[in-house]
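Left out: one protein chain. Kept in place: all the others.
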Amino acid sequence: MIDVILNTIVSGILIGGFYAACAIGLSISFGMLRIPNIAHPGFIIAGGFLTYYFNKTFGLDPLLAGLLIIPIFFAFGFLLYRGYNRFFESKRDEREGQMSALVLFFGVLMIIEALLSVTFGVDFRTVTTPWSSIVLHFGSVGICLRMAVPFLCSVLMVCILYLYFSKTYLGLVIQAVAQDSMAATLIGSDPRFAKSIAFGISFSTAAYAGTLFVCLVPVEPSLGMQFLGRVFSIAILGGLGSPLGTAVAGLIVGITESLTTAYIGSSWTLAVSFILLLIIIAVKPTGLFRR
Amino acid sequence: MMKKVSFELIIPGIIVACIGLLIAKLVSGIYFFYVCYAILQMIALAAAWNILGGYTGYVNFGIGGFFAAGAYTSIVLLKYYEVNFLVAILAAGTVSGILGLLIGYLSIRVRGIYFSISTIAVSTILQMVVLNTPFLGGAKGFKIIRPPAFPPFSNYIEFLFLLILLISFFAVAVSRLIEKSWIGRSFLAIKDSEQAAETSGVATLKLKILATVVSCALMGIAGAPYPYFITLLEPYSAMGLTLGTYAFAAVFVGGRGCWFGPIIGAVLLGGLQQSVTVMISSEWNILVVGLVIIAFVLLAPNGVVGLLKGRKKPVLLKKKDRV
Amino acid sequence: MSMKRFGLMLIILVVVASFSMAGGKAEGQEGSDTEPIRIGASLALTGNLGSAGKSILLAWQICLEDWNAKGGVLGRPVELVYYDDHSNASEVPGLYTKLITVDKVDFIQSPYGTPAITAAMPIAMEHGMVYPGNAALAANKEFNYKYYFSFWPLGPRQVEGIADLFFEAAMSSGEKNLTVAILSEDNEYGARVSEGALESVKKYGLKVVYNDRYPPSPATVDFTPVVRAVQNTGADLFFVGSFPQGTISIIKACKEVGYKPKLFGGAMTGVAYAANLTELGPLLNGVCACCYYVPEPTIQFGNVEDFLETYQSRAAVEGVDPLGYYNPPWAYSSMDTLLKAIEATGSLDQTVVGDYILANGWDSVVGKGAWDPAGSGEIAESRGFLVQWRGIESNDLSEFMVPGKQVIIAPEEYQSGPMLWPSPLFED
Partner (left out) sequence: MNKLVVNNLKASYQSVQVLHDVSLTLHEGETVILLGTNGNGKSTVMKCIMGMLKSCSGEIYLERDGQRIDLLGKKTHDIVNMGITLVPEGRRLFPYLTVKENLVLGSYPHHARGDVDENLDYCYEIFPRLKERHRQISNTLSGGERQMLAIARSLMSKPEILLIDEASMGLAPVIVRDVMVQIGRLKDQRKLSILLTEQNFNQAIKIADRGYIIVHGSISYEGKNKDELMGNDLVKKIFLGIE
């Protein structure tokens, strides 16, 4: 009995880490930059497909391939923010702009889906590695590397981001810009540059989350649209803009879902993250960890 | 007020119904009615969305949920209890309105993206409830056989067309009524600054809840004839994000906070979607719709209405920089 | 500013112009002797069903090319008019109305999947069109349309019948007091499969110890908790009704948690797609699932091998499923049977052609047969069989193109080898 609970919780933790990796980029772009990038899940899927491509064509290990595509996504995010700022953000009132931006990124999400289906076809794609079927046993708890490796990568990602945002000049500046853009110019920083970097980072996390995604389960181009709600609710649960908060929120959702599957019935799992979200909103609207 | 309602709703309503009947008599191609149905449904949803989102600034993302709530209510009543269609429509509106009340109370606590995601949450939980309730068809859904056409219609779709025409007219008329009354002005105040509105005596809470209830009820009403249009009502296609997001995008393409914006937007976007689907039979059609949406958002910040008015975009300083 | 407004007006103009073009396109073509015969359909080319939709499209195209190479039907070339319905059933009624009333196609083919096929059914009925179906579950149940012909190998009992195969195989082991776990995806397919399984289980007097559904992808990413819950019940037979993504993930999860039921599988779809087979590779060893074609010697359906050869050479180029074991032969047969009926009757009249197909049954690359006499529009006898994978050594596609590795264990008439009991799961 206790074995089942333990194993269930461990599975929840492992998948929760992956959820965090998916949501963390959104937490940065929406929480820090106030850009409601609903195309984020689309970029995750794109990252997954690129990883798949590198893996299939050059036989690269997916985790390595994921590292290779990060610069591509970073540059893309960097430039995309420049364009967004130039043609959109600087021309709108902040709140009005955010509403239109939702529609703008909805358009972007559609374009991603179309381009992915044109380039890669609409089949389910996944990457299998020599390590993905290995299972380690710790007493009665079995941990499969297919789940554990993405979890570790996510943890690493969260740690790196946490250190980056609290220990480096540019990371602090990004936080500063998020909190008071005008004051940030007065310390000699260029908010536009800082935001471009942050958006690039957000995209890089999307890319790597995609890599982890394609290692975990098969993906197809229209998955982005369907994954949207959960990613957003985790980002909000964690308190937008806080890497550690997002990680904890991901774990909470993962564990709760896992326990629901085991003890209530798997047909209700989809509702878990949303019910948690509604509870949190009723109790503490700013999420769990907003300082 | 009563007089105003009769002038704005009933008389034009009768006129619209007559025009609808006339069209049904004159136009012979059935395809026309299918396209019109899809576009009119989008108009109804967009107008309904506009009441909350356009006037008060609360973005409801769960359109699909409220729409499907209406559709399910109507099909359950029609199939199991064999009620009158009008009763089914009213019941659909009531059920979605009650759900709207729930969302309305949510809006007391949160706004912005928090509110938007909560609406997705409510809509997803609804989907889960439907999936887990055999009475509501569960995952299998309802298969529906359309009743035979009855005079004066030569085809059942003509009847559905007239129905959705009246529904969309009703949705637009209600939003116009609200816009032109003191309620509309209070909504604008809420949109601009909720605190300021509150302090200057606007009962923001009641009004917000009113807006949410009306908006959601109209979405439910728009969903009522849908089961007969689609003939298979199942939770995944009825409650998906796509339907709602198009309606939402239509408001932005047309112009927010203005009663005829959603009409223009839905006709443009719905028409584009329909025509692109039949003109480009490949993945590229999604690409085209995506690009057009982006083009509109970038080039026409206030929608087509903004362009037509040719008004200069007001120069708004960011709040922090206001002196 | 003025440039922008100009640009926008231009876009609006293009959009409006495109409406009128869409309405006016391809009108007024009445059949003369050299005009092509036009077959219309909408298909899921994008969205979550895109994979199946695209392989069906290719099969149809091959069929039309074959006919046109032979000089066409009734001496006229055949042409396909198709639209993409984005895997969204609500677009289907409009598209079929357009195909029939505006494009004035001579015949129609159904879209892919139950929701879409059901959505177009009233339109087909209204216009009295012959309506060959491509992969729907009991789509005709409420409608009882005379000219609906389902080209799908499952027969009158539909997916519910797969459970019979599975439990029959389990019973043939001779072992008593077996316990059963049923897990299915939370969609129409899953619901039907689990209903069928419950019926079957009752019939054979087995005991159900677990019965649940899981939300479809991508809602469920990790299947280990649910598989562990099943494992915890210690069920001997694990019957699964899943869609492709679930199939892959459940098999992997079983291997990971070390759950080895005596028989595992059943109605897992997606095991006919090359991408999934190569993904799973040796993990498939010992798994049992319902298939409609495998290269075993006991399978002697029409000239399906010839078709698959053509299909496989084309699929590689077009980027669709390179194996074609699942939909394509049936999609080809659906089109082929329709065209044969036109040719045989020499008529473009729906009732004439429909009655002919009804009377003469189906006859094409997947062999021949009759229709369910009860009028469900399904084929008279199920053509599904249960396959047990064994001896798969690598993730290479060639593993699945040779006999002996996908052994048919039920029903008896197709059996190509003895069932291994208990199933040697995941053994290389």
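Here are some notes:
For clarity, chains are labelled A, B and C in written order, and residue numbers in each chain start from 1.
Assume a residue touches a chain if its C-beta (ideal position, glycine included) is under 8 Å from a C-beta of that chain, and two chains touch if they have at least 3 such contacts.
Keep in mind that what you see is a predicted model, and the values were worked out from it rather than measured.
The hidden chain makes contact, of the residues A:5, A:163, A:182 or A:279, with A:182.
Interface residues of subunit A with the unshown chain, by the touch rule above, are 166, 169, 172-173, 175-176, 179-180, 182-190, 291.
To be clear about the criterion, only the chains that are shown with their structure count from here on.
Taken as a contact graph, with one node per protein chain and an edge wherever two chains touch, the assembly is complete, since every chain touches every other chain.
One finds 34 Å separating the Cα centroids of subunit A and subunit C. Inter-chain spacing, taken between the CA centroids of subunit A and subunit B, is 31 Å.
Shared interface positions of subunit B, i.e. residues touching 2 or more other chains, are given as 128, 131, 242, 282-283, 285-286, 292. Annotation for subunit C: residues touching 2 or more other chains are 45-46, 186, 213, 215.
On the side of subunit C, the complex with subunit A involves touching residues 45-48, 50-51, 53-54, 87, 183, 186, 212-215, 217-222, 224-226, 228-229, 232, 244-245, 248-249, 252, 255-258, 270, 273, 275-276, 279, 281, 283, 319-321, 395.
Against subunit C, in their complex, subunit A makes its touches with residues 4, 7-8, 11-12, 14-15, 18, 113-114, 117, 121-126, 128, 133, 135, 142, 144, 146-147, 216-223, 226-227, 230, 254, 257-259, 261-262, 265-267, 269-270.
On the subunit B side of its complex with subunit C, the touching residues are 29-35, 37-38, 128, 131, 138-141, 143-146, 155, 157, 229-232, 234, 236-237, 240, 242-243, 268, 271-272, 274-283, 285-286, 292, 295-296, 299-300, 304, 307, 310.
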